[in-house]
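Here the complex is missing a single protein chain, while all its other protein chains stay put.
Right, chain A next:
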Amino acid sequence: MTETTNQLQTTPSQTVGPFFAIGLPWEDGWLVVPESTPGAFRVEGRVLDGNGDPIPDAIVETWQADPDGRFDHPDDPRGAVPRKDFRGFGRSATDVEGRYGVLTVKPGPLPTGDGGWEAPHLNVSVFCRGMLIRLVTRIYFPDEEANAHDPVLNSIDDPAARNTLIAASAPFGYHFDICLQGEHETVFFDV
């Protein structure tokens, strides 16, 4: 019963390549919420390679709960909660300086199902030329006491590594660099 007979093999991932910009970026991709949203802020940063050089052909996507910690999605066992003017999803191709950015609001915390809570965070996918399969990371907020009890942050023993998942406050919102390799390498997840 555990190994279902008709399981299909997942189609392999392949690189997004250098020329995805002809089709993948959307004009409104960076708008997780509309520009007029009260309290909206930018999350911005650079995607850097192992030499510390900016990656100008990367695309960053974000996925997050709404400010109440809910999703407009049928698989959320608490029920889908539509929210006007909230897409939850952001997509931003990097510029020549490797910079990406989305406009959003802070998500609510998420119940883990065993009585705990995940602190507010964005789930992030990174794609670029040179990468055969996406890298997944998370953006947490620096001003959240809930970070101390977050099971994902707490699963990372090395404090320096854990800190790579926490954005820095900035005049425009929050700054979060994604370092693919090297001394300041961001923590990436097997999801």
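Rule of thumb we're sticking to: a residue touches a chain if its C-beta (ideal position, glycine included) is under 8 Å from a C-beta of that chain, and two chains touch if they have at least 3 such contacts; residues count from 1.
Definition applied: contacts and distances are computed from a predicted model.
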item	value
Protein that the absent chain corresponds to, by UniProt name, given "Protocatechuate 3,4-dioxygenase beta subunit", "Purine hydroxylase delta subunit apoprotein", "Phosphate ABC transporter substrate-binding protein" or "Heme exporter protein C"	"Protocatechuate 3,4-dioxygenase beta subunit"
Chain A residues that touch the omitted chain in the full complex	1-2, 4-24, 26, 49-51, 53, 55, 57, 61, 63-65, 71-73, 75-78, 87-89, 110-114, 118, 121, 123, 125, 127-136, 151-152, 155-156, 161, 180-182, 185-191
